[in-house]
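Report on the structure given below.
Heads up, one of the protein chains got dropped from this complex, but the rest are sitting where they should.
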Amino acid sequence: MTAVQHSKSRPEAVLGLNMKRQRFAENMGKYWYAFSRNKLSVVGLAIVLTIVILAILAPVVTPYPEHAGAFVDYDNASKPPSRSHIFGTDVFGRDIFTRIVFSFRGALLIALVVLSIAVPVGVLLGLIAGYFKGTLLDTVIMRTTDVFLAVPPLILALAIASMLKPNMMNSMIAVTLMWWPWYTRIVYGMAASCRNEYFVIAAELTGASKLHILFREILPNCLSPVFTKIALDVGWVILISASLSFVGLGEQPPTPALGQMVSDGAKYMPDLWWMTIFPALAIVVIILGFNLAGDGLRDMLETGVK
Amino acid sequence: MPEEILLDIKGLNVWYRVYGGYLKVVHNLSLQVYRGERVGLVGEAGCGKTTTMKAILRILPESVAHIPRGEIIFRGRDVLKMNRAELQKLRSRGIAMIFQDPTSALNPVFTVGEQLEDVIRFALPPEERQKKRIHDIAVQALKEVYLPDQERILQSYPVQLSGGMRQRICISMAITTPRELLIADEPGTSLDVTIQDQILRLLRELVEKHGTSIILITHSLGVARQMTDRIYVMYAGSIVEAAPSATLFKEPLHPYTVGLLASVPKISGGGIAEGIPGRIPNYLNPPNGCRFQPRCSLSDDRCLSQSPPILDVGGGHYVACFRYER
Partner (left out) sequence: MAVILECRDLTKYFRVGRNKQGPVYLRAVDGVSFEVQEGETLGLVGESGSGKSTLAYTIVGMYRPTGGHILFRGQDIGMEADRRSMALKKEIQIVFQDPGSSLNPRRTIGQILGLPLVLHRGLRGAAQEEAAIELLRKVELPPEYLLKSPSSIGGGEKQMVAIARALASEPSMVVLDEPTSALDVSVQAKIINKLIALQREMNLTYLFITHDLSVIRNVATRIAIMYLGRLCELAQAAEFFEQPEHPYTRMLISSVPVISDEEERLKPKKVESRGEIPSPVNIPSGCSFHPRCPERASVCSKVNPEMVLVRPGHYVRCHQFTSCWSDTKKVGEIG
């Protein structure tokens, strides 16, 4: 069949594209309505966007980009917050605000890398275990998951990170290893209940392949809580990696990291309080932002678009 | 025919707030229940009959539901203006409720006895709330709904009982304490036809014995015919026709009622007529005039622009359709 014949025999194709666009716009409106019903979600989203933009534009928006690395200016060391250094300076004279903004980069990068490995792995395993519920495959996957879940996450990450060389890469590996089982759990439950839905049975009875059933029929129905959890988890991954860097198992100096800044400053408490308080506040704000935005996402995906 | 009006709903409107505006579900609904009368409220899914029932008991979700106009007068008092204490009294002594699904109407973590006795306790004046007395009333209540082995049932959890037994327990809760009005929302629909038959016969017997008025909400014309003295037919949030039951089935007037009756499959066979084309209107932007007009084969220009008035055609038969204007 030629292309000309197509458009002749299917005037609906044109109609379809317009309809798709129109429906997309309508759905976006509904999604935003569901999301913005809770004003705190909007605040969370604003925080998240601000942090992301600050991190991307760090060299432009910070007053002293050169302070992000190994920089020493003893004349300006240990200064309290002032007009030129709004969050003050550390014992080497580096601008704390600049270092916080730069450390957002590392924090977001960790979250991005950790989640982009942990989520697909966790989801895939959960999907398989859920669909083959009651078989050996289910037992093997889910008992392994249980083992990982049984160990307190921070301890596990500490153990792994301390066995390896302390650097950003290894702390990412450590956090990833403790993160995937949560996704396996969530998807497992969803997939196991989805498996008994009539639309899955209908696909099986008509002879669809396992791959089709897993990825086309079941997976799309398991994703809403996964997206919500991703949004909520960004904050927690950042917190865990900050904890690792607090005990010296993360990013190594002079590159700024929030946990490491808090722990450095802690030595000078309470005299140089700004060295600890502002990075700590930054951690709080990041986690708060992602959590609020995550709650909004949940409202949006769970009330659904009808 | 008893003449005292027990419940009088006047021009009730109920809206739900959603994305893009309000769903104008119930629209100028008026309905009367006389003392001791059995009234049927018949309509298809989505016609607003459950919303109406929830409005009467004031159990609509407050965050989204909105009542722009209307009055619900129960024993001379407007339910919509009642304060918390009056509502509490209304629900514990005035109006009782039986839900469609007896499984979700009973709390699975408490025994039947605990739940039934709670209902009895709240309905009694404080000085009469002795344990023994309450228990005796509970046993009596189960006897009344023909449940055997009452002591054992009182100690059972809802999951240990069958659907029919659970519905009998819900009925006993509703009927045991003196109430003036019983609202039964599809009481037999989730049950099998033989069990539904038993439940309906029981309900009818108890309502007659206690002289309680009942609003039977149902989608089934057959159930309404068997159970009620008078029927209101509801379509898209409004009453389209009201008549004594026998009259309604002999001479339905409103095109919707006619179509609905034609669509009911008969056990005498002969195929099923497709009485009504199309589907229920979108409540976000309902038709301006008659809400049934888009599906009506007999409509004219006036139906498009004006809401039809409720016309008295005599013999207690009312219809909301321009065709019956003199």
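Each chain carries a letter (A and B) given by its place in the written order, and its residues are counted from 1.
Everything that follows uses one rule, which is that a residue touches a chain if its C-beta (ideal position, glycine included) is under 8 Å from a C-beta of that chain, and two chains touch if they have at least 3 such contacts.
Note that the structure is predicted; figures quoted are calculated from it, not measured.
Interface note for the absent chain: among B:Ser156, B:Gln198 or B:Ser307, the touching residue is B:Gln198. Residue in contact with the omitted chain (choice from B:Ala65, B:Leu221 or B:Cys303): B:Leu221.
Although one chain is not drawn, the whole complex shows that of B:Val139, B:Leu261 or B:Leu311 it is B:Leu261 that touches it.
The omitted chain makes contact with just one of the residues B:Glu62, B:Glu127 or B:Glu274: B:Glu274. Where chain A meets the omitted chain, the residues involved are 1, 6, 9-10, 12, 15-16, 19-20, 23, 197-208, 212, 216-217, 220-221, 304, 306.
Although one chain is not displayed, its contacts with chain B can still be listed: residues 44-45, 162, 164-165, 192-198, 200-201, 219-223, 225-226, 249, 259-276, 279.
The definition used in the following text is that only the chains that are shown with their structure count from here on.
Of all residues in chain B, those touching chain A in their complex are 19-20. Here chain A touches chain B in the complex through residues 29-30, 33-34, going by the rule given at the top.
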